[in-house]
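Sharing a structure below in structure tokens format, with a few things to ask.
Below, a portion of the complex is reproduced, with chain positions unchanged.
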Amino acid sequence: MVIVMKNNATEEQIKKVIERVESLGLKAHPIYGQEKTIIGVIGDENILRAHPVNPYEGVEEVKSIAKPFKFASREFKQEDTIIDVNGIKIGGGNFVVMAGPCSVENRDMLFETAKRVKEAGASILRGGAFKPRTSPYDFQGLGEEGLKYLKEAAIEYNMAVITEVMDARDIELIDKYADIFQVGARNMQNFTLLKELGKTDKPVMLKRGMAATVKDLLMAAEYIIASGNKNVILCERGIRTFETYTRNTVDINIIPSVKELSHLPIIIDSSHGTGRRSHVGPIALAGLVAGADGSMIEVHPSPENALSDGPQSLRFHEFDELMSKMKKYLEFEGRKLS
Amino acid sequence: MVIVMKNNATEEQIKKVIERVESLGLKAHPIYGQEKTIIGVIGDENILRAHPVNPYEGVEEVKSIAKPFKFASREFKQEDTIIDVNGIKIGGGNFVVMAGPCSVENRDMLFETAKRVKEAGASILRGGAFKPRTSPYDFQGLGEEGLKYLKEAAIEYNMAVITEVMDARDIELIDKYADIFQVGARNMQNFTLLKELGKTDKPVMLKRGMAATVKDLLMAAEYIIASGNKNVILCERGIRTFETYTRNTVDINIIPSVKELSHLPIIIDSSHGTGRRSHVGPIALAGLVAGADGSMIEVHPSPENALSDGPQSLRFHEFDELMSKMKKYLEFEGRKLS
Amino acid sequence: MVIVMKNNATEEQIKKVIERVESLGLKAHPIYGQEKTIIGVIGDENILRAHPVNPYEGVEEVKSIAKPFKFASREFKQEDTIIDVNGIKIGGGNFVVMAGPCSVENRDMLFETAKRVKEAGASILRGGAFKPRTSPYDFQGLGEEGLKYLKEAAIEYNMAVITEVMDARDIELIDKYADIFQVGARNMQNFTLLKELGKTDKPVMLKRGMAATVKDLLMAAEYIIASGNKNVILCERGIRTFETYTRNTVDINIIPSVKELSHLPIIIDSSHGTGRRSHVGPIALAGLVAGADGSMIEVHPSPENALSDGPQSLRFHEFDELMSKMKKYLEFEGRKLS
């Protein structure tokens, strides 16, 4: 860290800060400028974060130098993490497609959808059984019944299952049916949930919060990894901006940022991210060429009758067309669809 | 709701939308303009929200007219809600001060702080026992030990206790020690937690999420009320903006907005909201004159040694000065400190 | 428009609003619901915008139905606008690359850069002569000298010139040297400048403001078109979000939004938009596949010595590589590089 002293900081104040830093077992290197003195601090930044010197007289600001996350960082692990879900590879150049309805509404629609998305090239089946809804009056999901259908459809069509976990108490139940736990954007900083998922060994897909930065997202991933589970998949699903024409704003820029800062794979959810059927395809393709490791897409047999997120769900033939484009782009780039 | 059709929508498309609306038990009133047709819909908006017509051909947009929350609305309940916590009144012109350290660090510092803030005029003791920290490497709180200290200090100095609950599994434990449950900004849309707190009868103070609007906040309150608990206190603790000089941006504007839209009391947390000691007082006073029902303030015997949020914690004498100003303003306005 | 009355609005209040609306020459269609009355208004929305009824007693909200822009809308003009700059086509499936240094620093570096970017496939030469700099102490550009170099280099290498105009008084001067006027993000709502540019007949590239929505951008374009100049090119150059790892956040989502709402071409500036050399290529490619009509890219012979924006400028060999990828993608999509 670097401690920046105020212009009028006294020698006494500077001395006290240096003493405090060294009393914590760190080394202080003051640099005296004409106007300002700055103090470079060598050692573990977490110590200074836990015992901040900002309240000391004469301190103007403390600037962090090191990244706040460790295990999630590219510096800690150079090579891309590749996560294996029943043989389906995520990361390291492999491209995975997760598709299915927003919510599991009933057995038939789920089976019909699973069949069609698998035929088109998706290998992971998505579907919400526990739904986080902004309104308590909206459809909240089928619960365990929905989980059973997911598992059955996955077996029938040889897919893996991803579904959302909203509460640490549901982990055990969901663990019986799902292959990947999904943590929603609203729970990105539900630290209790992250720690509990860190104690399992199943892959966790962590969605970026609506107002989170790439560092916030990687810190949330760090919680899971530090608790013992290395199998973290990141997911960009749109941030909140001033734009209202799309539901959220998918941040394609985060893909090269994640690739620089971390070894973890990242998926783009252009369905939730845009909330408009017309945008799902272009943004999914944009993510693919920008380096994303996969795409999550909502598909529904009849969006007009969907119980949630109909406006953004692709119809079967629209999904077929998008998949055929994605396959061509992947081939063109020499990448594999897993 | 109002359904806006596209300029080139056909009669057939308009007809299908009207049929769909009426099949849901709602009444459709089309208005045919020169360029556009709009369809006014009479009936429960939640039905149309659950079965959106956006995916229908020819539909451009659906605009909500009714407020999405009911029990939290001023229309549902005209008079201010006044919450009684062991005789301490919150809302309806009463002004309450919640003060104490960010985290409970040990018994001595808590007792010392409780004594001083009570003397200065605070009636509710705040202090974190379970801490949501952005980094897994930061101090996470004392847990139940911290809760015990809070309860003991509250009894000793005749105060009530407010403390954060981060996980539905902790509700029972915290219930034994606390008088008010606090839900942090990061959990504002942890719907599972909200529903569980709705099953208790203890007051819940719900902090606004960093990217939440006033309607999002009131929808989250609606979750608690709809689950059975009417005792909801709102709290503005700063939103995320592009400003970096302050940690967050306390939105004073939400106070008159809440007063128009809802009957629930609202508290301002200018400590977390600004992250700067110099700003805590001015913003607390601004909140008071704009109509807030109380103030939450962090106080620490020695901010230089605080294990969390030292930079924004007031010293005892600073808190004394602020309280004496707040009392004068309240007196001037003819309001009571509870 | 739709006027939403308050739940407790009286018949008298509703009557007054209807009278007002009709006195403006518009038709009012009230729909009486159980809780709320809404009034659909048929006629020119601009009249109601100019004489808003919000201040009338009993009015809760007024919701706009029509788009606030006309000439810029896809409804007004179905087919894509194709702008012809000395034979270089922009829009309608043609893809154009604008490249060059951030600022014109001297004659040699500009000629060297122009030569190389032209060889690689760029047809329009960019370079700032008047620079909008956040600090008054930063390099402000060479002024007319810079314009001359741009013109000379463009003639030498058979390119067209785009350069920024910051002040209506400079239009005449810049008009002598440039083929396209560029309006920077900070001037997107400098309405005086927009109107004056509307009086010329040269193409104007309008950059989206840092906090602007797609509708704000199209309204700014409307100013230019309504003043007489139809040759407007839109440009996405990154919006401000909470992310700090990139300088701005390029919003790829705006591409399909613009394609739905408008007939105007849109260019992506991934250099200013991301501020990081590593991100320029991936985001340019993402824009291309999402449907953008071109790419603006900063190139510098020696970014280490650039007087502005070195951190994001591509070196010649990096630009060559990116161009060769872009050409392959265009070919793959059956599109032409203009």
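Each chain carries a letter (A, B and C) given by its place in the written order, and its residues are counted from 1.
Criterion: a residue touches a chain if its C-beta (ideal position, glycine included) is under 8 Å from a C-beta of that chain, and two chains touch if they have at least 3 such contacts.
The structure presented is a predicted model; accordingly, all values stated were derived computationally and were not measured.
Peer 1: Total subunits of the complete complex, with 3 given?
Peer 2: 4
FYI, only the chains that are shown with their structure count from here on.
Peer 1: Greatest Cα-centroid separation from subunit C: which chain?
Peer 2: Computed centres place B farthest from subunit C.
Peer 1: Same or different for subunit A and subunit B, when you check if over half of the residue numbers at their contact belong to both copies?
Peer 2: Mostly same residues: over half of the interface numbers shared.
Peer 1: Take the average of all CA coordinates in subunit B, do the same for subunit C, and state the distance between these two points in whole angstrom.
Peer 2: 38
Peer 1: Measuring from the mean C-alpha position of subunit A to the mean C-alpha position of subunit C, what distance in angstrom results?
Peer 2: Each chain reduced to its C-alpha mean, subunit A and subunit C end up 31 Å apart.
Peer 1: Subunit A to subunit B: how many Å between their CA centres?
Peer 2: Measuring from centre to centre gives 26 Å for this pair.
Peer 1: Which subunit A residues touch at least two other chains?
Peer 2: Expected reply: 211.
Peer 1: For the complex, which residues does subunit B have touching subunit A?
Peer 2: These residues of subunit B touch subunit A: 20, 46, 49-56, 68, 132-139, 166-169, 186-187, 189-193, 195, 210-211, 216, 219, 222-223, 226-227, 240, 277, 303-307, 310-311, 313.
Peer 1: Show me the residue ranges of subunit C that touch subunit B in the complex, using the header's touch definition.
Peer 2: 2, 4, 7-8, 29, 31-36, 38, 40, 42-43, 63, 65-66, 75, 240, 242
Peer 1: For a test of understanding, state which residues of subunit A touch subunit C in their complex under the given definition.
Peer 2: 211-215, 239, 241-246, 249-257, 260-261, 273-274, 276, 278-279, 282-283, 285-291, 328-329, 332
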